[in-house]
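Complex shown without one protein chain; remaining protein chains in place.
Order of writing sets the labels: A, B and C. Residues in every chain begin at 1.
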Amino acid sequence: MPCEFTVTRRVEFSETDMAGIVHYSNFFKYMETAEHGFYRSLGYSVVMGDMDPPIGWPRVHAECDFTKPLRFEDEVSIRLLVEKVGSSSLSFQFRFARLNPAPQEEIGRGRLTVVCVTRTSEGGLKAVPIPAGLREKLEVAPAGLLG
Amino acid sequence: MPCEFTVTRRVEFSETDMAGIVHYSNFFKYMETAEHGFYRSLGYSVVMGDMDPPIGWPRVHAECDFTKPLRFEDEVSIRLLVEKVGSSSLSFQFRFARLNPAPQEEIGRGRLTVVCVTRTSEGGLKAVPIPAGLREKLEVAPAGLLG
Amino acid sequence: MPCEFTVTRRVEFSETDMAGIVHYSNFFKYMETAEHGFYRSLGYSVVMGDMDPPIGWPRVHAECDFTKPLRFEDEVSIRLLVEKVGSSSLSFQFRFARLNPAPQEEIGRGRLTVVCVTRTSEGGLKAVPIPAGLREKLEVAPAGLLG
Partner (left out) sequence: MPCEFTVTRRVEFSETDMAGIVHYSNFFKYMETAEHGFYRSLGYSVVMGDMDPPIGWPRVHAECDFTKPLRFEDEVSIRLLVEKVGSSSLSFQFRFARLNPAPQEEIGRGRLTVVCVTRTSEGGLKAVPIPAGLREKLEVAPAGLLG
């Protein structure tokens, strides 16, 4: 039962800003890349429209601390850690590390909370339990790994 | 019957790249801003899901020539010109001008072709005639304005 | 001495995602739009390369709570509140409200901390005091407004 997942990417030119570094909004896209890859690694997709009822995963909280800049063509790893598995919500922590150029170092930390919802007959959204098949594959990361 | 429409905006920091100028992909977002504002000015929205049948407007061609850079906090006008009204397609030209700081000057030109489609029962898309109510509000710009 | 600033915008098509709502990374761009507009309202730009020494404002923390979705063509206001003025850092809170379509309602809250830095001769960054001219124009918002 996995409690973590890591993706790596190379910084694109279009992700930089005029300060010469990755624009901070992209760290939130990077988190999602890791989150969605994590679901795929478990045999799921964040888009679960074919479930009964169809469910979605809106984000309810996101945060990030930025300690070092990332630059064009840097290689960065985004490590997801499962922080909490609620009845209908999931919380993840993220560790961003620059892999290349050397030396490797942590450059930021993030956190994301998402909620499993379905659409009501009135067109609103309501929280529903996480699908059992997905839930039983999730494990909270050891306290020593979490911040 | 309008044949043109202009919007203005101020360049955001997140739209710049490490070269210190607006990343070229944003010019295509700017074109859409003008296009969608144009529809709104005619009493329509590009999202026409409540029509019968529901229609959409996928882009089939887009191009842009970039002659001068745009920078953070510059004010830019995006002028849309109706180039062609087909039975199920629309083509627009765009003129980008920096308004501020002075002097005002044209900094690029674009073109966009979109097609009016609906979903087939097999899940594909097929071109359908532009809704008559919208079509009768559209006029092609005078040849002297078009490039 | 202003302690708050509000900008409004209309949601662009390119800001939506396949869930039909504004992608959450854009809320962080919206915060910056308000922050940079606030500086401009005080006669400053976030790009202060002509100061001696040249200074920049990297983000060190950002967070957002999302309570209601935003959709295409919604009008949204982003209200910045000055939360803290440190010797070299600034913290802001943000209130996101959908203005249109009615009813008006708060749809999210954010927070951003930025640090005033200059470049060292070794190419690194070090925190420096906020320029006095800017600092004396900043006032912390009343506790009743802050969350």
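The rule is simple: a contact is a pair of C-beta atoms (placed from the backbone, for glycine too) under 8 Å apart; a residue touches a chain by one contact, two chains touch by 3 or more.
Keep in mind it's a predicted model, so treat the numbers as computed, not measured.
Among B:Pro2, B:Pro58 or B:Pro101, only B:Pro58 touches the chain left out of the display. The chain that is not drawn here is touched, among residues A:Thr33, A:Ser89 or A:Thr118, by A:Thr33. Although one chain is not displayed, chain A still touches it through residues 12-14, 29, 32-33, 36, 40, 45-47, 72-73.
In the full complex, chain C touches the hidden chain at residues 13-14, 16-21, 23, 25, 71-72. On the side of chain B, touch with the chain left out of the figure occurs at residues 18-19, 21, 24-26, 28-29, 32, 47, 56, 58-67, 69, 125.
Just so we're on the same page, only the chains that are shown with their structure count from here on.
Inter-chain centre distance (chain A to chain C, centres taken as mean C-alpha positions): 23 Å. The distance from the centre of chain B to the centre of chain C, each centre being the mean of the chain's C-alpha atoms, comes to 29 Å.
In chain C, 29, 32, 47 are the positions where the chain touches two or more neighbouring chains simultaneously.
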